[in-house]
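Have a look at the structure that comes next, please.
Omission of a single protein chain aside, the complex is shown with its protein chains in their original locations.
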Amino acid sequence: MELAVTTPVGTGEIPLGFYLALSGALFLLGLVGVLIRRNPLLLLLAVELMLNGANVALVGFARYWNDTGGQIFALIVMVVAAAEVVIGLGLVVAIFRQRLELDVDELSRLRG
Amino acid sequence: MTASVLGWLVLGLPLLGALVLSLWPSEPPQTVTRVIGCGSMLLAFILTLATWGTLLGENPEERTHVSSLWRWIEIGDLRVDLAIRIDQLSVLMMLVITGVGFLIHLYSTEYMAHDVGYRRFFAQMNFFVFSMLLLVEAGNFVFLIIGWALVGLASYLLIGFYDDRPSAVAAARKAFVINVIGDVGLVFAAFILLAKTGTLDFDQVFASAPKTLDGYAAEAVALLLFVGAAAKSAQVPLHTWLPDAMEGPTPVSALIHAATMVTAGVYLIVRCNVLYELAPSASNVVAIVGAITLLLAATIATVQVDIKRVLAWSTVSQIGYMIMGAGLHAYSSSMFHFLTHAFFKALLFLGAGIVIHALLGEQSLDRMGGLGKHLRGVMLMMAIGCMAIAGVPGLSGFFSKDAILAHAWSAGALGKCLWVVGIVAAALTAFYMFRLFFRTFMGPDREGGYEHLHMPGWAMTVPVAILTVGAAIVGWIEIPGVWDAMTTWLDPVVAGGPLGPAEVTHSAEWITGIASTLVAAGGIVVAWQIFGRDPKRRLELAGVARGPRSVLRDAYRFDDIFEGTVIEPTKQIGEVFLTKVEPRGAQGLVDGASSLVRVISGVISRLEGGLVRGYTAAMVGGVVVLGLIATVLLRAN
Amino acid sequence: MTVSSSIPLLIISGAACLALLLAVVPHAALRRMGPSAVGGLGIFAALVVCVARWGDRTVGYAGNVYEDRLSLLISILVLLAAGATIALSLREPASVDRRGEYVGLVLLSTAGMILTAQASDLIVIFLGIELLSVALYVLCALEVWRSRSLEAGLKYLITGAVGASVLLYGLAFLYGATGSTALADIGAKLGDVTLTSDPLVTAAMVLIVAGLAFKASAAPFHMWAPDVYEGAPTPITAFMATATKVAAFAAFLRIFVGTLPAGRDDWRVIIAMVAAASILIGNIAALRQQNVKRMLAYSGVAQAGYLLIGVAAGSVVGTRATLYYLIAYVAMTLGMFAIVVHREREVEDGDDVDAYRGYGRARPAMGIAGTICLLSLAGFPPLAGFVGKFLLFGAAVDHDLVWLAIVGAVGSILSLGYYLRLVAVMWMDDPKRADARHLPVPGAVGAVAISCAVAVVALALAAAGVLDAAGGAAETLLSP
Amino acid sequence: MPWTTVLIIVPLLGALSMFALPEGGALQARIHAVVASLITLVLSFELLRRFDRDAGGLQLVDSHDWASSVGLRWTTGVDGISIWLVLLTTLLFFIAIAYSAFAWCDRPRAYLGLLLLAEAALIGLFVAGDLVLFYVFWEAMLIPFIFLVGLWGDENRRSATIQFVIYTMVGSLIMLVAVVATGILAQRHTGGAYTFTIADLAGVDFTERESTWLFAGFALAFAIKLPLFPFHAWLPKVYSAAPILVTALLAAVMSKAGVYGLLRVGVPTFPVGADNLTPVLLTLAVLGIIYGSLVAWRAETMRLVVGYSSLAHLGFIVLGIMAFDLQAGQGAVLQMVNHGLVVAATFGIVAMLARTGSEQMDRVSGLGAGAPWLGGVFLIVAMAALAIPGSNAFVGEFFILAGVFREHTWAAILACIGMVYAAVYMLRLYQDMMNGPRVGDGRKAEFRLPDALAILPIVLLMGLIALWPQSIVGGTRESVKRAIEPARAVAHPPAGVGEVPLP
Partner (left out) sequence: MGEQITFAVAAIAAMSCGVCVVSLRNAFQATVALIGTLLSVALLFLLQAAPFVAAIQIIVYAGAIVVLFLFVIAYLGERQADLGPDRAWRVQPLALIAVGVVGALGAVALLNANIRLQDKLVTLGEGPDIGSPKAIGDAFLRRYLVPFEVTSLVLLVAAVGAVMLAKRAVQAEGSR
């Protein structure tokens, strides 16, 4: 435990702005992925990118404010992400079982 | 009994008769109908005589009796009672209405005996008499208007008595609609009075009118009242319904469209003389319109072939005299002419009715001729009637007509012009009346002769005889330079305006008397020359002046003009509204809006294409819009 | 650290676990009936606790959860919806042989909603929303043999994940701007600045609105709703349409009205825009729907717009209106879905509008119940929907949002086109198909439908009591 | 005893009792309905007996808390305007219900139940003393009518109903916004608690802008309900599609809701706005009079003749209200009653005529010979419909126009076109049916006992009003005065106020 506290990484030389920029970039990248991909598996991956982007921001803010809350938030997000992924993959398997195309564009009988 | 109570009884009796007859569960025996129909009239006449007697026994200045049954309405600052007003003028009218009315009822008992709807006829006739009495007895403008409209309704019903005849139905409708136009005029006059004087009671209106009515208002009221009068009394240009009204049974024509209702306009002007005294221009308009009507109708009457139409046009023309007189403020003379006209015109109609009855409904002069041989008594009575209307000295028409014309002669330049018109029309009157007389009673029998002449019984003959006597002598109540019972009687209710009737000089009376006698004689002679002396003459002259005569026969085509300028266009507008505007205009707005919504709905539905990526894109778009709002709009504030 | 402040949550979680356990007991009858009974009892117990604990605010668990009138009101509403859902699902194919899992998931989702309602912390809000969503993803797709059900689940999952990310990012910004996840701290920190003075908060606000609007299915974040509602098993649709929306509005109220009242003038514009868009888009799109569930989905979009009017007002008056209308909305929508559930059992394609031809005449009680619900949705007095709209419009006018009230009125006019169309079909058309099975109305479904109709009437007639409760909740929310 | 509330509850209970009846309990349903409406009628006469004719303001008030925190109260009562409309409602509904119960009725339970609901809602509307309550009943009355038209109408009932609903709801919902805004703005001006009590709102000093917009909102709703030209698009469809009894009730009673609202709510609460919008409303009313008359003249079915004539007649009533003149206002109230009676009787006669097989104008004629009694009554009713002097309708029309003439001469002059054309179209209706060549069997149309019992009371009442209009007008004075006095004060500011002296 002591070791972790005094770990030399993270001396605070990088300003928050950089982290936030990266976070935003990852988020938008994920968003683009959701918009252009049609395979549900890839969509789930893209969503993971978005959540990671958000996590980077959360942890960055936590650092900025010296508040544990952000990191807790990030951990919770990971759990949620895991849950979403599990359900998503379960759905993918169910769809596969029903011999349906693994393409969200094909799954569009509901419309109007 | 006081005059007021008598007045109410007179008013109530015909109403009672009408109600009993109409509510009788089924068609009552004809005797019952006769007893109720005529009995109520006779009683009313007797009571009217009693009223008259009561009034005669009173001081001339105190002969006005106003009596109200109940507070009819109290609205805003206005109070209106269900009130009657018995005075010299209304009693005069009541006498004619109930008297002549009773005679005509009596006549009808026989005339209508073969018609279905015997009970209906008498019920409606009684109803008419009630309405007419209400009109003349009304104590305020509201009930005047009500009576005014109800006589119109009665007239409508009786014109359309033969309700399976489309022509009768159309004539009834026309009469009614034109009367409604008159009602509107009257109603608006009442509005102005109400706005200016704040009351509709005759006494109060007339008392305050000189103070409250300024020049324009008075002129407007007078003109609007005249619109009503013109519609009811068939003055140009609202006269076209009266000839058509001859579709009704002949007794109806005699009672409503000759003796009483059509003269209501005259009554109205006389009743409202105070207002006309305040409106010189309107009075002139009245006189001029009366003169125009007088002349036009007289010319038209010269060529009509239907015996009743000749009489109808003659009625229009004679009312023109009265209106002209009223416009010249010669109220007593107008009423005098009304009185004499009631007698001789009722006589003429009833006489014509006997002829028609005898010929089983034939009305065309072309299908008559030589009837004098068969219907001698009738011919005699009709001759007196024709002479009376033509103005043969000594008979009633001569005195009353000359009274009006003498006033005209005395009334300045305008009056002189009107006098000339009156004299010309008098000549025409003599001509067309004797044309009618000669073509009906003189000459050879019509082709084919008469097989089953239907001889009149006593019920038809006696009223005509009584009217004949009246037509002969009733003019003697006022003989220029000898006595003036009529003027004296009416003086308290018609005198006292700032304008007043022109002073009539003796010279005017002489000039008028001589002139009218000459022209009457001239007219009779011309008629004799053409129609009486040699029946073939008429056929020889048939080709003369075809064009003008056809114009005259069509009554100057007033009907066509109305049809073309008012009725058809509005009918078209109505059609356009119904077929074009209704489905498209108002409805179209709704339809347009709903189809717009439907289009938007379609767009939204197409966006909702089932593609998840599209949904995500929409979310991103939403964020963009909200973000832009947040940055741009909020920043701007 | 008071456990007592989340007894309902604990009861529901416990009931969920018990239901899940019952799924694996060998006794078939117990497996079949047990979970529903456990669920029903749990919900009843939680309701009792909620009612009993009605009172002033207590803060539990280090400030993670509040227990106040707002949370209790929302919890009661959510619990009632959950109970109705379980009642409606008794004979649902998806639940027949996996009753335990089904009920368990419904209860877990309910727990998420209660948590959202109680949240006093950004993390708890996020977690509550995710808990309810994840459970619903599964429930939507539970009829795995039906491709539409799967499609609904997948669509919900993907859009839901994106929506959650957006919300999360917004919450992260809010955290970043204030340095705390606790709503109380955030409120204190932002108490004296307007939002636009800090662009980070503005951005957070936009993103949070978007994320919550997604959950509340407000336009233009609503597009998943029709598809998912149509595809999901109908009781679940009912649950989503009512309880989820309630939870989303609880979050709306907590975050915006409760935490950021100072910035009201700024976020009002944004929320009003969303409200207007929802009202118009929802109502217009619903006009052409041939599927009743889909129609109700769009109607739900529009209703979300109405509910947002009160949020946009952002005052006690507005909050009270929104809460009242939420109650009314739950009753009327559940009632309508009960009708759909019933009809789906009687005929094939029971969610098609044509399936309702002559329904009212054939089944007067259900028909009248449905008609009352539809008329209330359309805003006819003297029903609850009217009182709600009355209050909402009042709130709008009170805060100079007259234009929004007019948009609402226009939307209501448009909505008549489909609500009354359904009414007309129910009563005025003759039944088209003779093959409709005339089954006795199942007691549970009938009871839900009729009690909803009764509630719709009662809520209006006894508005005073309900308004007192809602007003109390609104005041607690706004009191510091 | 809270008379006004009881008056709403009795028919409501009657309606609810229908649901409690066993399936197919047709006879019981009839008895229930007749008894309920009869009790209502009797109660309404009791109300009249207790009513003080010389007082203004709301009487026999019954006021309860509903949800006071948002200003909702249950306030009911009658004044000199509403008492007559309540009586009109109870009378016509009793006649309608009794007639349907004993002469004709399909699915009586639902039909009579809905009629009773409609009665309750209409009474509620007329006795409402609270703006929200007014709105509640305003909407509530729509529901039974929707079903009555939609379930018992002819083949076009669907589209007619939808058009009817959407059209009227457009107005209603705008009015809802106006109602809400009124309460809130009033609270802002007075600073007190929220209130929607009409009497309290009348004293509020709204700004000119507020007043105008709020009045416009209310006026739109009223105009659609009336209907006022050009908001009448629903009228021909609905009047044609509805069962004729319902059409009669729509025209006779429901249309009064609009004019009543205008006089009782719109004008007194927003005098400034009313004054500002007077030219608009007058113009629309006059246009409606002319338009309605012309279209009625050409309309092809009997119903539409009457329907469009109704459009014209209601235009007169609006004129009377918007003149802000005591006579015109009292005349307008009288005319509301008159029009209700006359139009109900007219539709009743149309229903009888329709028994010959068709409501088309050109299918039958000359029925009078076979149906003399019908002919007589029809004549009386037709004359009243064209407001012939001497009829009850004339009294109202006369005083309306007298007041309008004083205040807005142009409008009165244009409106007289409508008077003339009324004669034209009503005579067309009467003569084309009753006179002329005999086509069709008049005996089928002749009065039977139920017809006579239904129509004769109405005709007798018309006669009573014609002979003694004071019976109604006398009670309206103070209430009408209260309603129009503020607007009149705006229209005619006292001398010296608001006048800029000329240099």
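A, B, C and D label the chains in the order they appear, each numbered from 1.
We adopt the following convention: contacts are C-beta pairs under 8 Å (C-beta built on N, C-alpha and C of every residue); 3 or more make two chains touch, one makes a residue touch a chain.
Please read all numbers here as calculations on a predicted model, not as lab measurements.
Chemist: Shown chains touched by the missing chain?
Modeler: Visible chains that the missing one touches: A, B, C.
Chemist: Out of C:Val25, C:Val48 or C:Val96, which is the one that touches the chain we can't see?
Modeler: C:Val96
Chemist: Which residue among C:Pro8, C:Gly83, C:Gly163 or C:Gly176 touches the omitted chain?
Modeler: C:Gly176
Chemist: For the chain that got dropped from the picture, name the residues of chain A it touches.
Modeler: So the residues of chain A touching the unseen chain are 1, 4-7, 9-22, 24-26, 28-33, 35-39, 41-42, 44-46, 48-49, 52, 55-56, 59-60, 62-64, 66-69, 71-72, 74-76, 78-87, 89-94, 96-97, 102-103, 105-106, 108.
Chemist: Suppose we count only contacts with the excluded chain; which residues of chain B make the list?
Modeler: Against the missing chain, chain B presents residues 609, 611, 613-614, 616-617, 620-621, 623-624, 627-628, 631.
Chemist: For chain C, which residues lie in contact with the unshown chain of the complex?
Modeler: Within chain C, the residues that touch the unshown chain are 1, 6, 13, 16-17, 20, 61-65, 91-94, 96-98, 101, 104-105, 108-109, 111-112, 115, 121, 123-124, 127-128, 130-131, 134-135, 137-138, 141-146, 153, 173, 176-177, 197-200, 202-203, 344-345.
Here is the rule we use: only the chains that are shown with their structure count from here on.
Chemist: Once you count every C-beta pair in contact for both, which comes out on top, C-D or A-B?
Modeler: C-D
Chemist: Using Cα averages as centroids, what's the distance between chain A and chain D in whole Å?
Modeler: Taking the mean C-alpha position of each chain, the two centres sit 66 Å apart.
Chemist: With chain centres defined as C-alpha means, what is the inter-centre distance between chain A and chain B in Å?
Modeler: So the centre of chain A lies 98 Å away from the centre of chain B.
Chemist: Give, as an integer number of Å, the spacing between the C-alpha centres of chain C and chain B.
Modeler: 77
Chemist: Going through chain C residue by residue, note those that touch at least 2 other chains and give them in order.
Modeler: Correct list: 154-155, 158, 162, 226-227, 288, 417.
Chemist: Considering chain D alone, which of its residues make contact with at least two other chains?
Modeler: 166, in rising order.
Chemist: For the complex, which residues does chain B have touching chain C?
Modeler: Listed in rising order, the residues are 594, 597-598, 600-602, 604-605, 607-608, 610, 612, 614-616, 618-619, 621-623, 625-627, 629-631, 633-635, 637.
Chemist: Where on chain B does chain A make contact in their complex?
Modeler: Answer in residue numbers: 605, 608-613, 616-617, 620.
Chemist: Write out the stretch or stretches of chain D touching chain B in their complex.
Modeler: Interface residues on chain D, with respect to chain B: 163, 166-167, 230-233, 236, 291, 294-295, 297-300, 325-327, 330-331, 366, 368-369, 372, 376, 379, 383, 386, 388-390, 394-395, 398-399, 401-403, 405-406, 412-413, 416, 419-421, 423-424, 427-428, 431, 434-438, 467-470, 473-474, 477.
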